[in-house]
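Take this structure, written in structure tokens, and hold onto it; I'll ask about it next.
The complex appears here without one of its protein chains, the remainder shown in place.
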Amino acid sequence: MRSPIDDEIRQIFDQCSGIVEGEVATYIPELAAADPTAHGLCVMSVEGHSYAYGAVDVPFTVQSISKVFAYALALETHGFETVDELIDVEPSGEAFNELSLDARTHRPRNPMINAGAITASSLLPGDGPEQQVTALLDYLAGFVDHPLTVDDRVYASEASTGHRNRAIAYLLRSVDVLRTDPMAAVDVYFRQCSVQVTARDLALMAATLANGGVQPTTGKLLVSRAVLRRVLSVMAGCGMYDGAGHWLTEVGLPAKSGVSGGILAVLPSQFGVASFAPPLNEHGNSVRGVAAFRSLSEHYGSHLFEPRLGRLHTVRHRTTDVDDPGTVRYALQGDLDVAGTESVLWQLTSEPPSTRRVVVDLGATDRVSAHAGELLAEMSRRYLVDGRTLEVVDPQELLTGIPDVTRLT
Amino acid sequence: MRSPIDDEIRQIFDQCSGIVEGEVATYIPELAAADPTAHGLCVMSVEGHSYAYGAVDVPFTVQSISKVFAYALALETHGFETVDELIDVEPSGEAFNELSLDARTHRPRNPMINAGAITASSLLPGDGPEQQVTALLDYLAGFVDHPLTVDDRVYASEASTGHRNRAIAYLLRSVDVLRTDPMAAVDVYFRQCSVQVTARDLALMAATLANGGVQPTTGKLLVSRAVLRRVLSVMAGCGMYDGAGHWLTEVGLPAKSGVSGGILAVLPSQFGVASFAPPLNEHGNSVRGVAAFRSLSEHYGSHLFEPRLGRLHTVRHRTTDVDDPGTVRYALQGDLDVAGTESVLWQLTSEPPSTRRVVVDLGATDRVSAHAGELLAEMSRRYLVDGRTLEVVDPQELLTGIPDVTRLT
Amino acid sequence: MRSPIDDEIRQIFDQCSGIVEGEVATYIPELAAADPTAHGLCVMSVEGHSYAYGAVDVPFTVQSISKVFAYALALETHGFETVDELIDVEPSGEAFNELSLDARTHRPRNPMINAGAITASSLLPGDGPEQQVTALLDYLAGFVDHPLTVDDRVYASEASTGHRNRAIAYLLRSVDVLRTDPMAAVDVYFRQCSVQVTARDLALMAATLANGGVQPTTGKLLVSRAVLRRVLSVMAGCGMYDGAGHWLTEVGLPAKSGVSGGILAVLPSQFGVASFAPPLNEHGNSVRGVAAFRSLSEHYGSHLFEPRLGRLHTVRHRTTDVDDPGTVRYALQGDLDVAGTESVLWQLTSEPPSTRRVVVDLGATDRVSAHAGELLAEMSRRYLVDGRTLEVVDPQELLTGIPDVTRLT
Partner (left out) sequence: MRSPIDDEIRQIFDQCSGIVEGEVATYIPELAAADPTAHGLCVMSVEGHSYAYGAVDVPFTVQSISKVFAYALALETHGFETVDELIDVEPSGEAFNELSLDARTHRPRNPMINAGAITASSLLPGDGPEQQVTALLDYLAGFVDHPLTVDDRVYASEASTGHRNRAIAYLLRSVDVLRTDPMAAVDVYFRQCSVQVTARDLALMAATLANGGVQPTTGKLLVSRAVLRRVLSVMAGCGMYDGAGHWLTEVGLPAKSGVSGGILAVLPSQFGVASFAPPLNEHGNSVRGVAAFRSLSEHYGSHLFEPRLGRLHTVRHRTTDVDDPGTVRYALQGDLDVAGTESVLWQLTSEPPSTRRVVVDLGATDRVSAHAGELLAEMSRRYLVDGRTLEVVDPQELLTGIPDVTRLT
């Protein structure tokens, strides 16, 4: 039996397959040889369910999508302070291969333009290009759960034509943003761009980012919380070349595209999605890919700023005991995150003096953040100081480990 | 009794009050007269609860924060097609008052730089500046639930010194992006920047945006869904001048700042927050404001890309009837949004042939999206086609109005 | 009888008449109505001889050529210090109507781009636009020896479409380079551009500049020496829009062109030349005009850096008196300018001790600079100190007024 979701996504895929606009990238001879009709789409849930259509197992080179992971690995390796001194995080408003650095700081504007990406490549762990490329391949292998390799023909093609990137590298060297051999950094960058992936691979990478940095199938934590937040932020602001603003307004997801026709996008806590279709629009983004993501985002209301569901009142009921009017019961529901907790505490602080005892029932509560637990405990202490009691019913043991909370059994 | 949340925010406020860095804006004489020690912070929940500290009722001019609302009103008035032809949505990487337009399209890069904002002002409803200003004042009054007025001294000061904005307006006129009298458009812009607000007002505006466009206290819908999504996206990418990227990575919320020292930020579905403190950093953003928002975001984990709570398995239990092994029961929890529904459907499609009847219990489910309901109904039909049954227990009547779902009573 | 020079120039004119490339300027509706086949060429010698071909008496608007004269008049009125504080003299490498000022000084890069020209217009003598335009018309009338008027239709056309210039004016106002009403300055500029002239008029203007600032037919000094030097320098570096470098290398004359199809060029001390032909090349310079000037420059070797004639030895003969070997005679020729005088003095200082008397014969000398006279007198004094004598034969009385020179009669 097929899931109707499967059918819906397939329909979107089929519609986009009919789009013939766009031009295959030609700046590298090997890229120009790409099949313009190739088309793949893969959705991967954070639980590891995958929905795959078309050419999801056709290998192509990762190109600029590698920038996301090289930046992440550089951050994991050197920490924010070191990396931030060398690479800024501002949208540039310029072409991805612009030869310009911040006039004052000399930093590349962000790690998604080539200048920033080459700098990030130079910060990969390892002694020299070989080790650095190996480190990145190992890192990427963790995301896809199988080894990845460099496409030597594309690498050779990049190396023989990548003079503008060499210009960028020497510019970076001239202002001491690159502190190692610029040709070595560019070499790492060329090889990193030439790593062979499939749309399915990219979907797994995206799903890992969606899943808080934990690879959905292996369960390994690959991206620390702070790095993940950083990486998704930079993708949201600068991931789609100079079409970043259109993407953010229309699709509304952190994403990254590459000139070989790949796009990877992240629905935090839900899905990683990847598409592959070589013909590009004027911004360098895959035409069929952009169309598919727009449809998916619209169909599923996945835009970051789409109000998704109606408001859920965290306090489902507040009832006064018939027998004991001094006792008030709160039946909660949903999540006790900041907003939910605020809502509960606001009402608790407003209880009239006649309320001597409050029972908070977490039976229908889904999740409780650590901070929410502490706030509830603090509220409980304040009730006590005030000569009143605040007890919780916690059948799911959501507050385990929080002291000073009186539990009703 | 004070809520501990109240105490926490006050502590953040107090810490930021001690910051003395930054310079009051001086480009308009009237702004230079601002009290550099003034400091206010106001948090407003989507339920209308407010937490206010310091100078939250001190009036100041809204300045660039008005750009958000003029753009929204222009969109509501003319629709996306008309406005998008005249104002792009790309981050600019340039100063807010840059005299540059897109080389190809001649459009201002986005509505948050002056060129885009003046264009938006020219698109406000009404015949001539007077009517346009009145329309905007009326619109803003809806957000704060009381009338707002223009500060005539600041307006006069803007008008007597705003030559660069006049230059921008004539540049826009020269490329037919402005199609009306440039001096009229600039006049509207100067007056819109001179509207007097308080931090409390701004918090209400932000809370309205957080609340899906519905004013929390009046319940009026002020921003339509598509415009809201657009406005929040543009704020996320371009709201904080040329510090937008830093804000997005560090604070991670759609926001807008003004040179008079105001900042407004939106936690979708949760809070609107506003601060007021005149001294600005090198990007033109309030120093104490930025510090406060960074602390709030960190303390409450409010960053857009902060994984907030652990994963909630939508399928809480799957149990086989002891008496009837052909009957399987699914106890769901949390929200049936896209991801939750996908998770359920995935398992339903994987039921072995021996499962002849599935009962899905929505008793502990919080919310169900319209789309989720339809997917469940479709799944139900497919079960039927397959000669099996899928029934729901829906005590909260979450699926009301969805046909083809068999409800167990 | 016709001069063969007349025939030569006519031949060049006829050849250029056949050129049909180029597009008439369309940015002002009135300009677009120009006759694309109109063609005139006028050469005017510093002695007032004129060679005129084709449409030399057809009126057209002076456009950017006016910038030269407004700048000159501003310099004559306010002096270098005041004007140089507001307008720089560097080639810009940018389009003539660029909205950019020097990042550090905020000055327009030079008076030939619109920003600099509008600033110069604001510095014309007079109280308000009316008086300023009148002052410029009076000034220009001196060059052509008849009154000039503003073409009201072109002026109206400029005024109704010149929004970019208004943008420039407000930009200048915003940085205090314009210190008066920007709209007034632009109005003067629009009218100055709309002054009606003919190719013959322009040739007279050019001839005045060629003739050391003295109008060839009236003999009136219209441009002081320092202003003339400045104006010709700026024309040489910046007079031909962004084709200035090509012009300088290929034609090699100070010149200025206008979008109505006029070009004016100066052969210092020799000729003023002007052409009129509306179709423009991609740099905004008249196609037939550029072609004619290239041919003229090549044919007559008029390029500033064309070595024109072979070397003339200032000392034609040095002879020792047969009767008196202690007496040496120098027969000079050509001009005693710096180089000629240096050559003579070099030899005089090298005379052997046996030379007791030198006679310098200026009979065949053409001109003697004041400085050369002084140097000769000083040399004479030194000879005296050395116990030798230096006498001059000066039948043309070229050294009149120079003391300490012993003249042989």
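Think of it as A, B and C in the order they're written, each chain with its own count starting at 1.
One rule holds for everything that comes next: a contact is a pair of C-beta atoms (placed from the backbone, for glycine too) under 8 Å apart; a residue touches a chain by one contact, two chains touch by 3 or more.
Fair warning: this is a prediction, and the values are worked out from it, not measured in the lab.
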If I'm reading the header right, one chain is hidden. Which shown chains does it touch across the whole complex?
A, C
Considering the whole complex, which of A:Met1, A:Ile19, A:Val58 or A:Leu99 touches the chain not shown?
A:Leu99
With the missing chain put back, one of C:Cys238, C:Val259, C:Val287 or C:Leu399 would touch it. Which one?
C:Cys238
Which of these, C:His39, C:Arg230, C:Lys256 or C:Arg288, touches the one chain of the complex that we don't see?
C:Arg230
Touch assignment to the omitted chain, from A:Ala70, A:Met112, A:Val133 or A:Ile168, lands on A:Ile168
Going by the touch rule given at the top, which residues of chain C touch the chain that is not shown?
1-5, 45-47, 49, 88-94, 109-110, 211-213, 225, 228-230, 232-234, 236-238, 242-246, 248-249, 252, 254, 267-271, 299-312, 333-335, 337-339, 341-343, 345-346, 348-349, 364, 366-369, 371, 375, 378-379, 382-383, 386
Please output the residues of chain A touching the missing chain, sorted low to high.
99-100, 163-164, 166-171, 173-174, 182
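We take it that only the chains that are shown with their structure count from here on.
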For chain A and chain C, let me know how many angstrom lie between their CA-based centres, rounded off.
65
List the centre-to-centre spacing of chain A and chain B in whole Å, with centres computed as mean CA coordinates.
20
Give me the residue numbers in chain C that touch at least two other chains, ranges are fine.
none
